[in-house]
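Shown here: the complex without one of its protein chains, the others still in place.
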Amino acid sequence: MIDKFVSTRAEALAGIENGATVLLAGFGAGTPEHLVAGLIAQGAKDLTLVCNAGGRDDGPIADLLATERVRKLVCSFVRPASVAARLFTAGKLELEIVPQGTLAERIRAGGAGVQGFYTPTAADTLLAEGRETRVIGGRLCLLEYPIVGDVALIDAWQADRWGNLTHRDSARNFNPIMAMAAKLAIVQTAHVVKLGDIPPEHVHTAGVFVQRVLHVPV
Amino acid sequence: MIDKFVSTRAEALAGIENGATVLLAGFGAGTPEHLVAGLIAQGAKDLTLVCNAGGRDDGPIADLLATERVRKLVCSFVRPASVAARLFTAGKLELEIVPQGTLAERIRAGGAGVQGFYTPTAADTLLAEGRETRVIGGRLCLLEYPIVGDVALIDAWQADRWGNLTHRDSARNFNPIMAMAAKLAIVQTAHVVKLGDIPPEHVHTAGVFVQRVLHVPV
Amino acid sequence: MFKPLDRNGIAARIAQDIPEGWFVNLGIGIPTTVSDFVPTEREVIFHAENGVIGIGPAPAPGSENPYLVNAGVQHITLRTGGAYVHHADSFAIARGGHLDLCVLGAFEVSETGDIANWARAADEPVKQVGGAMDLAVGAQRLWVAMEHNTKGRGESRIRRVCSYPLTAKGVVKRVYTDLAVLDVTPTGFVVRDMVPGLTFDALQERTEAKLLPAG
Partner (left out) sequence: MFKPLDRNGIAARIAQDIPEGWFVNLGIGIPTTVSDFVPTEREVIFHAENGVIGIGPAPAPGSENPYLVNAGVQHITLRTGGAYVHHADSFAIARGGHLDLCVLGAFEVSETGDIANWARAADEPVKQVGGAMDLAVGAQRLWVAMEHNTKGRGESRIRRVCSYPLTAKGVVKRVYTDLAVLDVTPTGFVVRDMVPGLTFDALQERTEAKLLPAG
């Protein structure tokens, strides 16, 4: 019997290695905060963290960055007043700023086996400096590469033992694509449901993309 | 008030021009057969038809091809015993054979604004002859371009007046991505529902991708 | 004498020009408030980058849904007929040309339709790109909402050439400022509308780029 549920946070986060690339979902809602706390407790360092934004002065991303175990942050923006900005200015954090749509598309590409793609986004900006471009159909495009995670930290509203997930409202955001793009997708779910309780046409993230699920009641 | 419903098949298919690229969804199920009949009646010619497979000796795709108004067929396979194969052998039909996953990805790229992508699929096969390849991460990849339709013919199970759709079971297949990839997505729906009857987390194809909806009760 | 529009005035002016049935993304700042000035019975569908289609009015205080925010991480509601998609699908909407309109704030717009809205200098230590570059190149139409002149030194934000790092080149179709509505045309900025009491010459005086009268 397939059963992807784990009983403890430590078990959920076990085995994340130093140097891992960690995809962290969430956008205002849908951030798996309990798993981020678990990653801090777990202690892996030299991480590359991929998430939408660099966080603020408090909150899960700031807490993780404050451990100084993140070597590089890949995200679409960093607030000047934030732990991320201060670490970057102090030379303690590498930053790769990616337009938000390109970030989402690179993550999806990582999950879908696309090895590279061309997009007009940012092609005629500073972010394209020194990079490969190509004119397609008269439009200048930038070559972008996929993002693949060693680990993804995922939030869900419901999960079953096969790892099928639903996400609530706009808490969906990066969760389905980050689960796809990581070798090890670890989920915190608000609700545990029986196999079959999520109708097959309403699954938001299929179990094939999920490896471990931890019940974290809200 | 936004209302994408049209009353007649002729109205649904109106304005398709000679030379149009038509995306036709369906894979065993989910083929909008009534709209294909409407396209035949509408009379546009010199079409490029994009669909999963070249059909058989009868059925909607064979009927459409038999009109000899399709100049080019883009699909993942053609049966030797089919109208498509006979027209091709007689020099009356161009064929572009695309691996099924590459076909789906090219259609999605068309809908998502991706201007080109690299895939290992078919990179070391006959289908790559004379085409641009590139080694990425040690893998030989083929450069593929998006497919954009002037028109998509789409099947749905439910539709509301904003064009939000659900698709039943495996009748989903190419329908959501072809709706995305066409300038004019025309839908035949088995059921008409009130706005809001499809819960926002269960919409399979969002109305933003849909232009016209025709009720075709089953 | 003339009275510049306040931020709500700019938003309301933009709202006038959005017809029923358009699918629209509103950027952070002035643009976010545009939807407040579109009457609900005029069905305009608002999109947020984080996967929300069909944003409704702001929630009543105390009735916020913590699972439902917009791209500025403000609590919102969803209107009947709305839908949720994931982030890649949401940007497929933005990048795939499915938005009839995107309204962004900006620091500067050039007469060739360049927009600069993410950094005030090339060497700024931290960058705040977000989804602006995707929206700017992907939408069918890009309108900009901003003050005509900078607050301190009164410099023109309407320019021959942008002085700040670009968000995208040649994409702005129209600019709504506190003073005027300007169309970006192949021959440059055309003044489509001005606040009451403002003259063409007085507007030109406040504008670095050359302006053309409408018609």
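Lettered A, B and C in written order, each chain numbered from 1.
By definition in this document, a residue touches a chain if its C-beta (ideal position, glycine included) is under 8 Å from a C-beta of that chain, and two chains touch if they have at least 3 such contacts.
Since we're looking at a predicted model, the values are computed, not measured.
Participant: Just list which of the chains on display the missing one touches.
Facilitator: Per the touch rule above, the missing chain touches A, B.
Participant: Which of B:V36, B:V74, B:I107 or B:L143 sits in contact with the chain that's absent?
Facilitator: Hidden-chain contact among the options goes to B:I107.
Participant: Which subunit A residues would touch the chain omitted from the figure, given the whole complex?
Facilitator: These residues of subunit A touch the chain that is not shown: 1-2, 108, 110-114, 160-162, 164, 180, 195-196, 198, 200-201, 203, 206-209.
Participant: Spell out the interface residues on subunit B facing the chain that's missing from view.
Facilitator: With respect to the unshown chain, the touching residues of subunit B are 27-30, 52-54, 76-80, 84-85, 88-89, 95, 97-102, 104-105, 107-108, 119-127, 157, 167-177, 204.
As a convention for this text, only the chains that are shown with their structure count from here on.
Participant: Suppose each chain is reduced to the average of its Cα coordinates; what separation in Å results between subunit B and subunit C?
Facilitator: 34
Participant: State, to the nearest whole Å, the distance from the C-alpha centre of subunit A to the C-alpha centre of subunit B.
Facilitator: Centres of subunit A and subunit B (C-alpha means) sit 32 Å apart.
Participant: If I count partner chains per residue in subunit A, which residues reach a count of at least 2?
Facilitator: 105, 119-120, 168-169, 172, 204, in rising order.
Participant: If I count partner chains per residue in subunit C, which residues reach a count of at least 2?
Facilitator: Touching at least two other chains: 78, 84-85, 88, 91, 94-95, 138.
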